[in-house]
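With one protein chain removed, the remaining protein chains of the complex are shown where they sit.
We just call them A and B in the order they show up, numbering each chain from 1.
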Amino acid sequence: MRKRIGFFICHCGINIAGTVDVKKVSEGLSKYPGVVHSEDYIYMCSDPGQSRMVEAIKEKKLDKVVIACCSPTLHETTFRNAAKVAGINSFQCEIANVREQCSWVHKDMKKATAKAIKISKAAIERARLNESLEPISVPVTRRALVIGGGISGIQSALDLANSGYEVILVERSPSIGGHMIQLSETFPTLDCSQCIMTPKMVEVSKHPKIKLLTYSEIQEVAGYIGNFKVKILKKPTYVDPDKCTLCDECTKVCPVAVPNEFELGLTRRRAIYIPFPQAIPATYTLDINNCPGLFPIACGKCADVCEPGAIDFDMKPEILEEEVGSIIVSTGYDLYGKEEMAEYGYGKYEDVLDGLQFERLLSASGPTMGKILRPSDHKEPKEVVFIQCVGSRDPELHCAYCSKICCMYTAKHAMLYKHHVHDGQPYVFYIDIRSGGKDYEEFVQRAIEEDGVIYLRGKVSKIFQEGDKIKVWGVDTLSGKVIEIDADMVVLAMAMRPSEGASELAKKLKIALDKDGFLAEAHPKLRPVESLTSGMFLAGAAQAPKDIPEAVAQASGAAVKAVNILSQDRLYHSPTIATVNLTLCTGCGMCVDVCAYEAIKLEEGKAVVNEVLCEGCGTCSATCLRAAIKVKNITPLQVHEMIKVALGG
Amino acid sequence: MVKLDDIKKECKSILEEGKVKYIVGYKRNNNYYMSIPAFIEKIEETDQLIWDPTCVYNLVRFLRDEKLRKERQKTPDTRPIGVIVKGCDSRAINVLLQEKFIKRENVYIIGVACEKSGVIEKKKLRKKFNEKNIKQIEFGKDNNFIITTEKGKTTISAEEILAERCIECNNNTPVIYDVLLGEKVERSLSEHFRSLEKFESISTEEKWNFWKKELDKCIRCYACRSVCPMCYCDECIADSISLAVKPDTTAEEKAQKIRWVEKSPVSSENFSYHLIRALHLAGRCIDCGECERVCPVDIPLRYLNKKMEKEASEQFGYTAGLDPEKPALVSDFKDDDPQDFII
Partner (left out) sequence: MEEKFEPKIIAFLCKWCSSAGSDLAGVSRMKYPPNVVPITVMCSGSISPNYILSAFKDGADGVLVSGCHPGDCHYIKGNYYARRRITLVKELLEFIGIEPERFQMSWVSAAEGAKYTEIIKDFVKELEPLGPQNKLRSNL
């Protein structure tokens, strides 16, 4: 079929017409092959301008139009909508940018006019080969999955559920709560962490829209934005939570004692246990790895004493399959381990603790019921050394990044220590104090001025035990003095790092990691809660070290981003996507490798494009040696023709 | 040096065991001194096999033919074919595996190490001998070749007639094989990219004059493409085709072919063809030298590919055909790839 192309050039007042002879362009293009209508008008984007275009399309039965005007970023949509009104497909309208890229940057009218003609011809050549396309749309599964039940995951789940969407919250440990439930009091307000956390945990458990899966792990994720299919492994707890009355008889008879994870090894727990009294779900878990054995039953004492008969040794792992439209990943952090920090005697000396262990000592419900006592001899420590940046900001040996929260929690630790032990003396070794945040600087000042915390700027060079003291040697770089402290206890502000297993999970989700192993955001400034995989969002310390308010803010942000998707009936996607010529494709998979969106897969030896994931960048097309893949409406043939006319034909 | 008997023994045994459908190797071409490819199906035919410095061909090319043949057959014999490969050729197999063109189980690789030797280059040979008089060329001791002419045997240092690519080779041992014959020996006969130096030190105009003279000779016979193990596309983009023509292809669709290169053997089109070919072989060419060997007008095609090989190696640390599991040169990047030329 012969193409009937209409060409319109806008004067844009004198913005274009001042430098480009629009009459000459219009006249020149009227003789160009395929062009059956050519005109110039003072303001094409005005209503009368658009009407002229619509009328011309109708009257002259145009099937394609090219408008030479300003940058397509400004009015491409305007003219494409007008083209649609006139009855042609919006992709049959192309823009020739003769203002920003021509009239505004040149002075010589003759040359600018010649260039405007070339630009216009190139746009006509492109339009000539444009396909009519309709936006691609896919239905949306209006449910969300939140992975990780710490404060971030809880916040995201609640926000989503309160917006009316069903949420599946998956947590791998037996209870939700994450690290926040382990904390004693939180900076800078010193409100009790458990007091503010437990109501949220209870809300999660009671919320009709939230399906809570604890002791569960993500096994497999397939699909794409709006339509993810997730397989979740629910591990057996061997305790029926509905029957369990929390009588605690089972733990009394269990013969096994292992380090208590919740108390960070400061106490021991049984093989059957509740992680902590306020655990959600409120039930016991039989830790099969430490139980004397179920296959065959080696002990069975817990079941014998369980009056309600809640213990069920026949419980089996279950694989649950769920469909969701969006996924929020909030897998949190771990502290740097003792293996990595042997130089500070961590893991070697009982009274060298990490920050979370000290939180437990401070906690009213902790192993010492809120009294600060040394793990080694249960004596009250009178001199405590806090060391900041342990493992952080050390690109040579450890992590290059700043763990961000340590300055503040160390100030809090030192302050709370002083509140407990009035005659004690806290020292803090620091590199810098980073106290950006609402009321944070004031908090640190309070620790120094009101609570008499001694801040020493410098690094600790050596820690060793001598008698019942822990000798801390260092240098105060401000005074230049050598410091030697006979400490009773040392608390290390360990670096935060991505939680264990985060990278394996990221692989399953196809979410990229940054250089430190944290989940990578789509853009460091403008898309901080989105992952590079569309439909998946990031919340909390899984993305980077952050404190509670930041984690909560990001969690709410992620929830809103998920709602953006879940609130749609269908998702619409640009149809200018890659398409494969199956005859030419040899299945080499180079396009699969270069696709940033994992939108291409090999099926039966041929590349197949997922039209929802493809963003139409065309990197696949330049990579393909067989010219077997191209992006619709900016095909190599179109560019080839554009090059010809852009050079004068 | 690899013993011919070892090659024959291996080939006999895999044919006996029925492990392979047939074996592609080298045999004598009647009385001519150069070898030709041999397709050995029967055990007794293994006696035809030879191994000498004239085994220049990259037999990996035949894997493509085999693949196409198998695709046409209704009930193909799915056993692998055996193929005798030198170090360079073996890397071609890796590239084909990397590009998923063949499967590992489709091929039984009989790797033959070149050790400290290699194959001859006819151009060099012709300068020293009258080709017609040569009866046979064999591997001698201490890196020598023994040349038999009507007048008798002459021993010549291998380097004198060794192919330039062999002199520059640093993959003298196959990198992938089912069986390896010969010894893995380290050698560095020369700088890996030495032959390029003479091009890189000359002026832009000298470079142009050289290539203009060479590429203007091209008659576009496409022998280079036909012999190349990497040129396995059914349709080459140099054939003005971006779309396969089928019975139901409309005239309009036919018009949608992109003519990146016109067929006429004129300067501009010859350049386009050879530049596109060099770029398409970047990170894939394993320097088997076949393109240059078959060129009827003696265009030194190898240098175009060698240049790409050099940049891949020096700028991106990439060598073709070493690891079939890794992404290809152009479907991978490093954050710190060099970018000095970018403004």
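A few comments on the model shown:
The criterion applied here is as follows: a contact is a pair of C-beta atoms (placed from the backbone, for glycine too) under 8 Å apart; a residue touches a chain by one contact, two chains touch by 3 or more.
In this text, all values refer to a predicted model and were calculated from it rather than measured experimentally.
The undisplayed chain touches these shown chains across the complete complex, A, B. The residue from B:175, B:282, B:299 or B:320 that touches the chain not shown here is B:282. Within the whole complex, the absent chain has one touching residue among A:23, A:106, A:229 or A:393, and that is A:106. The chain not displayed touches chain A at residues 71, 73, 97, 99-102, 104-108, 111-112, 114-115, 118-119, 122, 532, 594, 596, 615-619, 621-623, 631, 634, 636, 639-640, 642-644, 646-648.
The omitted chain makes contact with chain B at the following residues, 199-200, 204-212, 237, 258, 260, 262, 264, 266-269, 271-272, 275-276, 278-279, 282, 304, 307-308, 311-312, 315-316, 329-333, 335, 337-339, 341-343.
We take it that only the chains that are shown with their structure count from here on.
Here the CA centre of chain A is 48 Å from the CA centre of chain B.
Residues 98-101, 232-235, 237, 242-244, 246, 256-260, 280, 327-328, 330-332 of chain B are the ones touching chain A in the complex. Across the interface of their complex, chain B is touched by residues 129, 581, 583-584, 586-591, 593-594, 602, 605, 623, 625-627, 636-637, 640 of chain A.
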